[in-house]
Each structure stands twice: as C-alpha cells, then as structure tokens.
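Have a look at this one before I ask anything.
Of the protein chains in this complex, all but one are displayed in their positions.
Take a look at chain A:
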Amino acid sequence: MTAYTATVTVRLKQGVLDPEAETTKQALERLGFELEALRSADRFEVDLEADGVAAARERADEMAERLLANPTIHDYDVEVAER
C-alpha cells in the first residue's frame, strides 16, 4: 500500500450562475483591482492509502460522484500524488 493525496476540485458547470463569485468580483473591483471574470471552486485534499495510483483515483472519483460534487450543477476533477 502506498500513501497518496487525492485532490478533488469541484466547480460549477459552465453556464451555472455563481452569485458568490460575482459578489467577490465586485468587491475586488471596489478595491480597485481590474479583472475580467472570477470563478470559485472547492478543493478537497484526501489522504488515503491504496495499491496504486489507479486505485486511489478510482476511490476519489467515487467520493466525488457520491458526495463531494452534485452532478446537477458541478463538474469535478481528481489529481493523485504520492505523499
């Protein structure tokens, strides 16, 4: 078994309104920053042990499918690194 960190990034699907990001963008503009757009995402770092990268990825994928992301509004990606 090898120790891995699986990083799951969950973001809103393209086209789904993100009012919190819009409010954050406006606040940055009020502070004088220039920017075109701002997107927010949630990042989960999962420490786990698995037989290999593929097994670690598969488990993290299932975590995203079953809880961390809501497929109606979210896309997600998973990156796995040895720790």
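The rule is simple: a contact is a pair of C-beta atoms (placed from the backbone, for glycine too) under 8 Å apart; a residue touches a chain by one contact, two chains touch by 3 or more; residues count from 1.
One rule holds for everything that comes next: contacts and distances are computed from a predicted model.
K.L.:
Considering only the chain that is not displayed, what protein name does its UniProt record carry among "Phosphoribosylformylglycinamidine synthase subunit PurQ", "Electron transfer flavoprotein subunit beta/FixA family protein", "Cobalamin import ATP-binding protein BtuD" or "Arabinose ABC transporter permease"?
P.N.:
"Phosphoribosylformylglycinamidine synthase subunit PurQ"
K.L.:
Go through chain A and note every residue touching the omitted chain.
P.N.:
Interface residues of chain A facing the absent chain: 16-20, 22-23, 66-68, 70, 72-73.
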